[in-house]
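Here's the structure we're looking at; comments come further down.
Only a single protein chain was left out; the remaining protein chains are all shown in position.
Our next item is chain A:
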Amino acid sequence: MPGGGHRAERYGVTAPARVLVVGASAAGLATAEALRRKGYDGELTLLGDEPHVPYDRPPLSKQVLGGAWAPERAHLRATEVLSALDARFVLGDAAVSLDVPSRTVGTASGATLRADAVVLATGVRPRTLPDQAGLAGVHVLRTLDDALGLRADLLAGGRLVVVGDGVLGAEVAATARAMGVGVTLAGPQRAPLEMQLGPLVSGLLAELHTGQGVDLRLGVGVTGLVGTGGRVTGVRLADDEVLPADVVVVALGAVPATEWLAGSGLRVDNGVVCDAHCRAADGVYAVGDVARWHHDRLDSLLRLENRTNATEQAVVVADNVMGADRRYVPVPYFWTDQFDAKLQIHGVLPADADVAVVEGSVRARRFVALYHRDGEVTGVLGWNMAKQSRLHRQRHLVELKDLAGSHVTAAEVEKADF
């Protein structure tokens, strides 16, 4: 199939002969899959810095950390499905340079990969605390190896302090607590995910965590770590209290992995800056967590780190690589599982939104809430009502009209991302 003389002309133009996808995680793999699904029959290469075949990240803080799944269960596709993709996987080698005019990527091992179209899908890297390097017992959670290392440390026993009260921090706290670990969750907000979900639902999450035995130490920022003999012993708060810790997880969000693009001439500003078609330069596209593209409805640059963005944006990028001219205007979505609570969030939940429970009941911990601003629905949240929340999304958010700039800002859309 690849290398043939007559390439797909789905959009009336000849598709590039060689496509290189830099990044072999959800967004990179989805781009490759979408290209093949749309009939792309040229050469396809995926370059990934990790040695693993493409795997999924949301299960890392839940099923993999908790031990319900063996690590292989997080693989995104079975071996035979990857083979059928007819793509070359270059794994365990990181991109270190990009020459835009010749679309050439240099790798850490010294290899040179040339293509006619390059798709940047290098994702993000976790933020760290300044003093965490070299201190044993301190973890971030982004990769499969991170999850397995953290799990091993938790199984060894001792108290866990999670630094960060966003989605990842709260999920790690819940998973570790369910493993029987003593857990303290520290962060600056009044309740977990307050900024992302608003006071009502974050208050319910605080109740849930407290009821399950998580010690919430919220409302005070973390200033650093304390250690002796090269191993962490505690987490220091802004009021100088030290929370004792044997293991620490730092979950303070992430930054785009774009250092390797310095000197490429691409505009890098909190991600790879792209136009509405997810194009960073002629023949260069970005997709997933690393892409900051112009969202036409918001009339603003937007970067989303949620999981569905990786695959939905990949569909649009694949079309555009093949010569289409599609704009990417998604309805953001993310989910989070903590203890027995499964939350689905469609659209945007502004901090000052009016929140109305329209189905189920808060008391039963099974409900759908609509978030309104200026009388318009901007977001839908389901708590243990996944199907019903999706139905409300279809009713209220299908036209994207409620994401227009007069009702929400890009900052409000992006705030859900950690």
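Methods note: a contact is a pair of C-beta atoms (placed from the backbone, for glycine too) under 8 Å apart; a residue touches a chain by one contact, two chains touch by 3 or more; residues count from 1.
Heads up, the rule we're going with is that contacts and distances are computed from a predicted model.
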item	value
Per UniProt record, name of the chain withheld from view ["NADH-quinone oxidoreductase subunit J", "Ferredoxin", "Deferrochelatase" or "Putrescine transport system permease protein PotH"]	"Ferredoxin"
Residue among A:Leu76, A:Met179 or A:Leu200 that touches the chain left out of view	A:Leu76
Contact with the hidden chain (one of A:Phe89, A:Tyr285 or A:Tyr333)	A:Tyr333
Touching residues on chain A - with respect to the absent chain	30, 33-34, 37, 56, 58-59, 73, 76-78, 81, 307-308, 310-312, 314-315, 333, 335, 337, 342, 344, 382, 384-388, 390, 393-394
